[in-house]
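Of the protein chains in this complex, all but one are displayed in their positions.
Moving on to chain A:
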Amino acid sequence: MIVPGMGKEGQLRLINSRVLIIGAGGLGCPAAQYVAGAGVGTIGIVDGDVVETSNLHRQVGHATSRIGMKKVDSLITHLRGLNPLPTYIPHPFHLTPQNAADIISQYDLVMDCTDNPATRYLISDICVLLCKPLVSAASVQKSGQLIVLNCPPTPQGALDGKHAPCYRCCFRKPPPPSSMVSCGEAGIMGPVVGMMGVAQAGEAIKILASALHIPPDDSASPPPERNLHQPTLLIYTYDLDSAVGPYSFRALKMGGRKKNCFACGENSTLTLEGIKAGNPNYEQFCSVPTARCTLPPEGRITAAAYHAARERGELTEHILIDTRDSEHFSFGSIEGAVNVPFGKLLMKAAAIKRDGTPASEVLPPGLGEADAPIFVVCRRGLDSQETVEKLKELGLDHGGERRIMDIAGGMKAWKEEVDPSFPYI
C-alpha cells in the first residue's frame, strides 16, 4: 500500500496501532476488511449478535455457512482469510456503560459502527474521557453519514484555541424515537452502508498513519505537527429517482468543540466512574416517551384469532386494509387486503379536515361508505392502531355501529402466528 504520503513510517505506525471496531454489521464488516488489509497490528471487534440470513446482503464479512455464529467470530474468521498477521481480539458482547471504558482503554482509535443512538452517545463520552479519536458512521435506507470526532484528541474541558468536537458537540440531542421511520425497521441499501464503512476505514488509516491519534501530552512519542482540520460531516445520498442526481456527496462544515458541551465542554461533570454507575442514563436520554396511541384490547384482534374467524366463515363480508408501503405490500399480503399506505392515508385525512371532502374518500371508492367491518394491518402493529383511531375520528365507524379493529402485531405477528412462509422483510 505505497502511495504518496504513505511511506515506511506510516506503515510502521499502522503495524503498531490498535483499532477497536464497535459493531460487526453493515458498517463494521467493510470497515474491518480495509483496516485488516492495511496492516493495522491489533484489531478488536465488539458485537453481541449472531449472524442471520437477512444480514448477508450488506454484512459482507459473514457467510451463509456461518449463520448462527457470533458475528465477532464470523468476521474474524473472514479477516484471517484476508490477512492472518494482525492480532484479532474478539469482544463477543454488547458495549455497555459498565464495560465500555475497560474495552476502549485498550485501543488507540475507535470506529463507531453501531446501530443505535444510546450506544453512539456512550462511545463518544468514553472517547472524550479517555482521549481517543472516534471515526463515526451511520446509514439508513439510502443515506449515509460520516464524521471524524475528537481528533486530534484533547482532554475534556480544554478550550484554549481550537479543539475538535465530540459527538455531542455536533448532535446535541437524539431524535425522539417516534421520529424514526414508522412501524418497523427501516431497510438499508447494501452498497450505501458499505461505502460508509469503507470511508470510515479510510479515515482511520489516515489518522493512524499520520499519528494524529496520539494525545498531545504523550511526551514519549511527540506527535508531528498537527492542525485541526475543519470538522466535516460527509453525507451521501443515493437515489433511484431524484431531481438532484442519481447520487450525491456533500461535505458539510461543522463547528469545533463547544464550550457548553455536556461531555467535552468547560464545566462538564461527566466521569468514567459516573458512567459506570449509570450516570448519565443513556437509555432514558434516547427514549423520550412516545405519543403513539394504544387501542384498548377490545379494539384489537390477534392475527391468529382473525385467521381463525376467517377460516370459520365468520368474516365473509369485511374489509382488510394494509397500511404498509407499496414496496412491502408488493412482496406479499393477506388474501383480499387492500393497500392504503399509512403516509397517504394521513395526507388524505388531513385534506378531508382542511377542505371538507367527504370522509369516506380516505379509503378507496366504495369501502368508506359500506357497513362491513374494517380490519387494519400494518408491519408491526403501530400504524394500524393510529389508522383505526383516524378512521373512527372521521366517523367511518358510523357512530359505533361499524366495527373497526386492528390486527395486533401486524404482518410480523401474521408470520409468527399464522403463516411462517410469509416473506416478512
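Heads up, the rule we're going with is that contacts are C-beta pairs under 8 Å (C-beta built on N, C-alpha and C of every residue); 3 or more make two chains touch, one makes a residue touch a chain; residues count from 1.
Everything below uses one rule, namely that contacts and distances are computed from a predicted model.
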Name under which UniProt lists the unshown chain, selected from "28S ribosomal protein S18c, mitochondrial", "Ubiquitin-related modifier 1", "Rab proteins geranylgeranyltransferase" or "NEDD8-activating enzyme E1 catalytic subunit": "Ubiquitin-related modifier 1"
Considering the whole complex, which of A:252, A:277 or A:305 touches the chain not shown? A:252
From A:27, A:40 or A:394, residue that would touch the chain that is not displayed: A:27
For chain A, residues in touch with the removed chain: 23, 25-28, 113-117, 120, 137-141, 143-145, 170-176, 178-181, 186, 188, 193, 196-197, 233, 235, 237, 239, 242-244, 250-255, 343, 346-347, 349-350
